[in-house]
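Just one protein chain is left out here, and the rest sit where they should.
Every chain is named by a letter (A, B, C, D and E) in the order it is written, and numbering of its residues begins at 1.
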Amino acid sequence: MRTNDVMLQTATKVVTFIILMFAVHIFFAGHYTPGGGFVGGLLTASAIVLLMLAYDIETVKKIIPFNYVMMTATGLLLALGTASASIFFNVPFFTHAYDYFDLPLWGKTSLHSAALFDLGVYLVVVGVTMTIIQTIGEDE
Amino acid sequence: MRNSLREERFSIETTIVNILIIILISVGVIFSAVTALGLVRLPDVYTRTHAASKSSTLGVMCILGGTFIHFWLLEDHFNPQLVIAIAFLFITSPVAGHLIGRASYMSGIPLAEETVRDDMKIAIEKKKGEQK
Amino acid sequence: MINLLLFPVLIPLLFAAILLFFPKNIRMQRTFAAIGAGLALVAVLFLIAKVKTDGIQAVTLGSWDAPFGITMVSDLFSALLVLSATIITLFIIFYSFPTIGAEREQSFYYPAVLFLLTGVNGAFTTGDIFNLFVFFEVLLMSSYMLIVHGGEKPQLRETIKYLLVNVISSALFVSAVAFLYSVTGTLNMADLAVKIPQIEATGILTVIAVMFLMVFGFKAAIFPLYFWLPGAYHAPPTPILALFGALLTKVGVYAIMRTYTLFFTMNTDFTHELLAIIAILTILAGCIGALAYFDVKKIIIYNIIIAVGVILFGVSQLNEAGVDGAIFYLIHDMLIKAALFFLVGIVAVIFGTSNLRQMGGLMKTHPFLGWVYLITAFGLAGIPPLSGFPGKLLIVQGGFEGPHFWGSIVVLATSLLVLLSAIRIFIYAFWGEPVETVPLKKSTYRQMLIPSVLLVAITVFIGVGAELFMPLINGAGEVLLNPSIYIDAVLKE
Amino acid sequence: MSLVFLIFLPIIAALFIPLLFKKIGQIHTGWFVLVVPVILFIYYATLLPTTMDGGTRVSEFQWIPSLDISFIAYLDGLSLLFSLLITGIGSLVVLYSVFYLDKKREQLHNFYVYLLMFMTAMLGIVQSDHLITLYLFWELTSISSFLLIGYWYTRDRSRFGALKSMMITVFGGLMMLGGFVLLSIMGNTYSIRELISQAPELLGHEFFTWALVLILLGAFTKSAQFPFYIWLPDAMEAPTPVSAYLHSATMVKAGLYLVARFTPIFAASGTWVWLVTGIGLFTMFWGSFFALKQKDLKGILAFSTVSQLGLIMSLLGASALGFHVEDAAGTVFKYAAFAAIFHLVNHAVFKGSLFMIAGIVDHETGTRDIRKLGGLMSIMPISFTIAMIGSFSMAGIPLFGGFLSKEMFLTAMLAIAEFDLFSMDVWGILFPVLAWIGSVFTFVYSFYFVFHTFAGKHKPEELPKHAHEAPIGMLVSPAILAVSVIAIFFIPNVVGDWLVKPAVLAIQPFMYSNPEEIDIHVSAWHGANTEFFMTLGIFAIGALLFWSFRKWKQAYDAFPDSVSLNRLYDSFMYLSDGGANRFSAVYMTGFIRSYLVYMFGFVVLIVLSTLVITDAFVLDLSNTAPIGIYEIIILIALVGGTITILAAKSRLTAIIALGAVGYSVALFFVIFRAPDLALTQLVIETISVALFLLAFYHLPKVSKKEERMGFKLGNAAIALGVGITMTLVALASHSQKILPSISEYYKETVYSEAGGGNIVNVILVDYRGFDTLFEITVLGIAGIAIISMIKLRLNKKEGQHENK
Amino acid sequence: MEIIMSVVIGFLFMAAVYLMLSKSLIRIIIGTGLLSHGAHLLILTMGGLGGTAPPVVADGVSISDYVDPLPQALILTAIVISFAVTSFFLVLAYRSYQELGTDNVNLMRGTEDND
Partner (left out) sequence: MMTFYWVSLLVISFAFSGLLYRLVKGPTVADRVVALDALGVALVSIVALLSLIIGTEFFLEIILLLSILSFIGTTAFAKFIERGEIFDRNNNR
């Protein structure tokens, strides 16, 4: 007999939002406080997993229409590209650059190329985790 | 260094806050202990679910409240994550409890011998009848 | 270009990542894979030229000074290995076109090969012990993927064993790094080479050195840690087998050579003696296996183990002849194993089986293949003037000059068994009464034969033109024997 | 013309052979090939005057100068003699093969390529002054012999014989290489000349005896000495021109050449004399004795070759004695070297002709089985004549060249008996006795060969073919050789002055400085001395034995096949496949558990014993963190969780317990101040558990069947060993934290230079970002690996060998 | 504390090896999980458990008593890698069960057909 998941689905709507916010927060906080692209990515993935638990794979695919392999590849390229930028300045690979900027509205912000690298990590982690879960989940 | 300065200036307030924290955390700890007791002593999975989802949620919320107050008022560190965590637990714990309870029932785990009523059984049979 | 030495590592990675975007387009997959490996090859050639003229290349990643950041170091030894690995991969990509099959090509086969190359090249280049672990994992993960690629029953079965063994060795690797870090407080190899001689308590370092030997031994398939290898390598299709046979164990061998010449030299009486004994036992165990099976793939697979023993025996002597010989033999072995696997792959395709007893008479229909195989077999056994000879000669000489007279005799005597095992394939498959063969398209046959023949030609060239390579080999051996060159280049004092 | 390039002339010519064979099919390829040895022969013959004056020629071509390896062609008397033999007999053999091998049915291009390759190899051996290139050519002869024996590769016997000869000769070659390397280490040079010049210094070296034994192994295997001769009879599967060329005239003499060449280096050692003379003489006896057991014409010749090679070998050994006596040039030992070389020439000539005749018989009658042959005398008169000349020379009958060298052989052996060095006076008497017995049997088998084939009753019904005389072209080569046999008897001193004496100079360089100083004059009659009576005895007893051969033939049945040396080889070959297979099956069980037990057992054993041997275990309690109560509680949780896993009957329990262990580990990370780790561990643990559940949905229940108690105990013992090892090493490592960590640097620079606060994260993305880049690569590969594993399913039937 | 941790790590390794020697694939995979836990704790222990502050530097303030950050970074890398391997192993187990119909490794001998 099938049971309905109304209670779970309702809670999920709120909870997923909370998790995603938290994931973004933890991603950006990484450089100064615990966190970073890796945990952020995994949290994002778990938010999607929660959606899959509450609804079903097809529905979630419709909501988030990403090809996760490409996401992985993009992440890899981003991380590699960030690190490789230093090649063009003929300084050792992976030399990061950072500076402080005064952005309107935002105030004084530090922009660090490591953040871009971390974004690559984030994308790879989300991509791979979701690839794995989705492929296993879809398999008969 | 920062702590000591602050303590000198607001020692009375500090004491009050500390008492508040002690109360919150004590309540939380007691509830948590009760949860454990419940989980160990209660006869079947359904009653244990009851213990786990209600008292433990309350317990942990109290402890988190205490922690939040500690960091906010004593260390001047407003931590929104704690607030969110409290809200989160408030939303999810009952849902989780419900899910486990229903899952146990659906998978056919027997009720304790002392059970007097089983409403779910009636509901399910009714639904099955409708489907036929 | 101070980053030149990174290119052989990064180019395959870049192309592998790009290939992930269009897995179903076979033509693009092939083209990009070949271009990627080709560009990497060009980069290595430049790199070797630069290392030869300017000495050891080292780059401290992220501009953090040597012991703190990760250093990538390219001396002649590692550059030569990177060169061999890249050449082999390029050939394997070509050999894969007609053999691997469209389904596999559409399932990330080429990216996996390029990822493997990334891992192998990285492991050869890195100057940081933990980074070495990471590169090991890159190549292992790709190898897991390749070995199970296609999901046939034997593949799945053997992958479990392969994976399990490597998980264990990875855990031991991490543990060994932890112990090393505890004692020395550093991870940079050059820094280790500086710090280890300062430590008087050599006992614990010896234990750690032995643990590292075990860890790398799992990968290099030394006795008695080789048991996983024959089954695991037998399962995947030929191009993958060639890739594994040529590259994977050699990374373990490289790691042993590097660590046992650069910094684990505090108690050579114990560690290198142990290494020599293990090497001899490895040779013997490999010989038994190579003779025991009438399966073309298995015979060559066991020859991998024998070669590992021979190379390690050379290293354990820690004298110029031994080390130079080991380097020469290592490079020879990488190339010739790939070539042999290519050739027996063709044989297996022609007969539709890898069972030697069901073959025969190929000399009548494919004489050219027979001659190429015969030359390769003699090269494998170290018959002059082919490529196996100079290395083996130097290793034997090293053993005689060192304390291991009997080791050299064993190396020589087992060459006979190597020859026997390789010639047995020739006698059974090429000689004898012809048996029925599987019809094969002429163009497919040619597509398989051309890369094989080119590779064999390269090995022959290495043997006959050994003079051209000896300065490189000597240069590589010099660095191994004088760690101070390496240390100075990395720490730039 | 540079000598060293002449060596390669045949192999270069070989490159054109396939082309000629394909393009010009109507002319027998052999005619083109013939040009090469003839040119070389003529060229080498022009060098004779040089060597007769004791001169030499050297020519060098550098191959691998860094390793000091080069091709050095060095022509002295010995080398030139061999070069002439190789090219001379080579020419005759090629001529013979033109008629012997059918141009339509045979793969002539292969045959001649092998033959020319062999010619290069053989010239290389005898002319190389460099040890390594000598070895190179040495192996090349083995290979070309392998290919030639296996020329009719569809026959089982051919393949068997080819492999056998290669195994044995390559084995010897490898051992010889070992000896060469030892020599080069001792003398610090690869050049044979330089080694000879420092022979006295080498004598005391620790490797000296080893080098000697190893090099002799090479010589003995190649020259088919006891007990390595067994490959030679099986090598008779090769086409007869090959047998005539390789397996009697040239290749098998490479071992003799080697012994002769190295005599100046090793002769000072008693071991050398004993081994070379003893093995040689015994081989001579053994070969001659068993030659009579053979039924195959070529088999008889093979054993006779073995025997004759032994004879020459023993003479070379005796010549080494010349180094042990004062004023050797005055003693009788000076004859030994001369006799060795002289007989070598004789043997090459008469054995070549005999092989060719055996080939002719085979070719014209279709069989080589001596039991089916007989009475061919009238049908093949020319062949008979040639065969008789050859056989009589072999038997040592006057009027034929063999007689002269046989006499000198007996002289030398008698001299050894009287010589009292190395306690030879006791055993010395054995030498002439063995030599004499061997000679008797030689006499018998020579007669046996020629008369059982050509005399007696003709049995046409047993012959596959109608017998008739061979075409004249085929007879030319053996006839030339037969004429030479007789010529040698009448002009022995011309041969001696031109060929033998320059060669003797190379063997005994300390005794003479010029060939002319060698004061030996060969004459058929040298008085009624002991040798003379011995010879008479040989003839008498030999004739007696030959006539009564039918009566005592059964005596050979007393030597069962099962204990022969061939059996030894066969059982070695069996060991190398069936035996190895069974042995390997004992430990290559295919069970992952066995492999893991070996591996873990080995690791534990080695690491623990290293720990004990190096005395590395130190326990230092001073530098440890305090122990807290809550840490203990978490520890208990961790251990409890682990025990639950071990005891779990249901897999879900095990997974949940694993989750609990993971969470405890995360708590440890919290306690030990690693927030990043705790975060990551928690998320990973959760996702892992989810994956476990996903995968387990499809897996079966844990089977109820328990494993055997013995297995369990074994597993427990191994597991305990691993645990103890890790603990001990961890304690020892921790107690010996000797140097400060590099991480102080990160703490100091993280804010100022890296622009970050969270050191761990900054290490991950900046200091050691390279690790992270490849760590996510690993993740990425895992992703595509899992996709391809689930999506790609090839069916076994169509796919294993991609043969579509 | 390090002493006790060493013992516990030894215990984890022991349990892991024991599990890996059993015949059920599930237990083997769980064993690899335990093995990596052991290895990670080992790195942490070998780095020293002494410090009292997490290795996070707040605004320019520097305390000397941070715990060693390097082992933590290494563990983080190792955790991710072992996660990748474990997921792969799980899927492999799942696929093998589909193809081979068993999760008993003793039944996965592999026939030595060509010997």
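Here is the rule we use: contacts are C-beta pairs under 8 Å (C-beta built on N, C-alpha and C of every residue); 3 or more make two chains touch, one makes a residue touch a chain.
As the structure is a prediction and not an experimental result, all values here were calculated from the model.
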{"item": "Interface partners of the hidden chain - shown chains only, full complex considered", "value": "A, B, D, E"}
{"item": "Which of D:Gln107, D:Thr644 or D:Thr749 contacts the chain that the document leaves out", "value": "D:Thr644"}
{"item": "Options D:Pro492, D:Gly542, D:Gly659 or D:Gly769, residue touching the unrepresented chain", "value": "D:Gly659"}
{"item": "Contact partner of the left-out chain, one of A:Phe28, A:Tyr55 or A:Tyr98", "value": "A:Tyr55"}
{"item": "Contacts of subunit A with the absent chain, listed as residue ranges", "value": "3, 8, 15, 18-19, 22, 26, 29, 33-35, 39, 43, 46, 49-50, 52-59, 133, 137-138"}
{"item": "Subunit E, residues in touch with the chain not shown (by the definition above)", "value": "52-54, 56"}
{"item": "Missing-chain contacts mapped onto subunit D", "value": "629-630, 633, 636-637, 640-641, 644, 650, 652-653, 656-657, 659-660, 663, 667, 670-671, 673, 675, 678-679, 682-683, 686, 689-690, 693-694, 697"}
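Simple rule for what comes next: only the chains that are shown with their structure count from here on.
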{"item": "Those chains which touch subunit E and also touch subunit A", "value": "C, D"}
{"item": "Least step count from subunit A to subunit D, where 1 means the two chains touch", "value": "1"}
{"item": "Most remote chain, CA-based centroid, reference being subunit B", "value": "D"}
{"item": "Chain of greatest Cα-centre distance to subunit A", "value": "D"}
{"item": "Contact-richer chain pair [A-B vs C-D]", "value": "C-D"}
{"item": "Chain centre separation in whole Å, for subunit E relative to subunit B (CA means)", "value": "32"}
{"item": "Whole-Å separation of chain centres (CA-atom averages), subunit C against subunit E", "value": "27"}
{"item": "Whole-Å gap separating subunit D and subunit E, where each centre is the average of the chain's CA atoms", "value": "49"}
{"item": "Multi-partner residues of subunit D (at least 2 other chains)", "value": "581, 585, 588, 590, 592, 596, 600, 675-676, 680, 684, 687, 691, 694-695, 726, 730, 733-734, 737, 741-743, 746, 757-758, 760, 764, 766-772, 775-782, 784-787, 789-791"}
{"item": "Residue numbers of subunit A (touch at least two other chains)", "value": "32-34, 38, 69, 72-73, 76, 80, 93-94, 96, 128, 132, 136"}
{"item": "Residue numbers on subunit D that touch subunit E, as the complex places them", "value": "581, 585, 588-593, 596-597, 600, 619, 621, 623-628, 631-632, 635, 638-639, 642-643, 645-646, 651, 654-655, 658, 661-662, 665, 668-669, 672-677, 680-681, 684, 687-688, 691-692, 694-696, 698-700, 702-703, 707, 715-716, 718-720, 722-728, 730-731, 733-734, 737, 741-743, 746-748, 750-751, 757-760, 763-764, 767-768, 771-772, 775-776, 778-779, 781-782, 785-786, 789-790"}
{"item": "Residues on subunit A engaged by subunit D in the complex (per definition of touch)", "value": "26, 30-39, 42-43, 45-46, 49, 68-69, 72-73, 75-76, 79-80, 83, 93-94, 96, 98, 110, 112, 114, 117-118, 120-121, 124-125, 127-129, 131-133, 135-137, 139"}
{"item": "Contact footprint of subunit A on subunit C as seen in their complex", "value": "1-3, 6, 10, 13-14, 17-18, 20-21, 23, 59-63, 72"}
